[in-house]
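Here the complex is missing a single protein chain, while all its other protein chains stay put.
Take a look at chain A:
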């Protein structure tokens, strides 16, 4: 089959690799009909998530049709049209039982690696997202093996197009969880969203669904800001203005009640902190550039929430923890418990409350994937979201 392969930092390519096979009785094989490039894939391309290996198959936002199931699969049937959450959950461990699917105890075979970096508990397995997270082959491919298939395959029975349900795999639940984590008081709370990429766009719309009085979106890319404005957000281009001053003014000096950092570890931005982050990241003294997180903490109103759907990988420097402490902020973060949100958000799509395909700017065959990784990274050509067809 054809698949997008990580060939080293800054290098991805389409290669012909063996078709996946069932490795365990609880596995299924899915023929992929649509697969997307996620902003977090760019952290892999850029080499900021450790433990990638040459030859790894990328991709964690994909859907398709079940073509084979193992003898231990009870619910999923061959021929079903399914979407798969990007994270892998066993469904039986204590975190899974409590709905904390991204904290699954059992899905990461490389638990020791994750424990060494992140402490006493293992991070759950993820599709196509480095060996630290299990080294599972991803779904930017014609076929994919789905472990824990009964937990990981959600049947889509309606006639909604792939475009409309594909983002239930990651970015829609991720934006939604970010907004939910804010604990928005409907009609009262103002929410600021740093980053108007795909997750930021879904966070904005989710904050609106949850009743935010106003949403303010901060970015520097004009077409992304326009897409946010189209949804009714106020926008701030941080290249044109001092973002902290603008946010204070926009909120009557209070600051936004909640701030969502939908940027993560490769923030751009200005000032000595941003320069220091860039230098440290280049020297591998630090993995993460945290300008967006600094702004989020500094701008947030007293007693507010800083919610972080943006991905962080390692150590950060010059985090304004004093500001967070003295304003009594709540910090919420983590990989999305995607499994929790698939059905409720599918219902919202079916009821016409949102059509997630608004975010797609580029559709192309899988073979053009490597080129579109770069277009997406450079934000060229108005690129916000890329969806690939593995069979075109």
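Quick note on the criterion: a contact is a pair of C-beta atoms (placed from the backbone, for glycine too) under 8 Å apart; a residue touches a chain by one contact, two chains touch by 3 or more; residues count from 1.
Keep this in mind: contacts and distances are computed from a predicted model.
Per the UniProt record, the chain missing from the shown structure is "Cyclase", taken from the list "Respiratory nitrate reductase gamma subunit", "GDSL-like lipase/acylhydrolase family protein", "Aspartyl/glutamyl-tRNA(Asn/Gln) amidotransferase subunit C" or "Cyclase".
Of the options A:134, A:356, A:369 or A:390, the residue whose C-beta touches the omitted chain is A:134.
Checked against the full complex, the candidates A:5, A:28 or A:250 give a single residue touching the omitted chain, namely A:5. Only one of the listed residues, A:53, A:239, A:355 or A:371, touches the absent chain: A:53.
Contact with the chain not shown here comes from a single listed residue; of A:90, A:204, A:250 or A:388, that residue is A:90.
For chain A, the residues in touch with the chain missing from this view are 1, 3, 5, 7, 15, 17-21, 23-26, 53-57, 88, 90, 92-94, 97, 105-112, 115, 122, 125, 134-137, 141, 145, 147-148.
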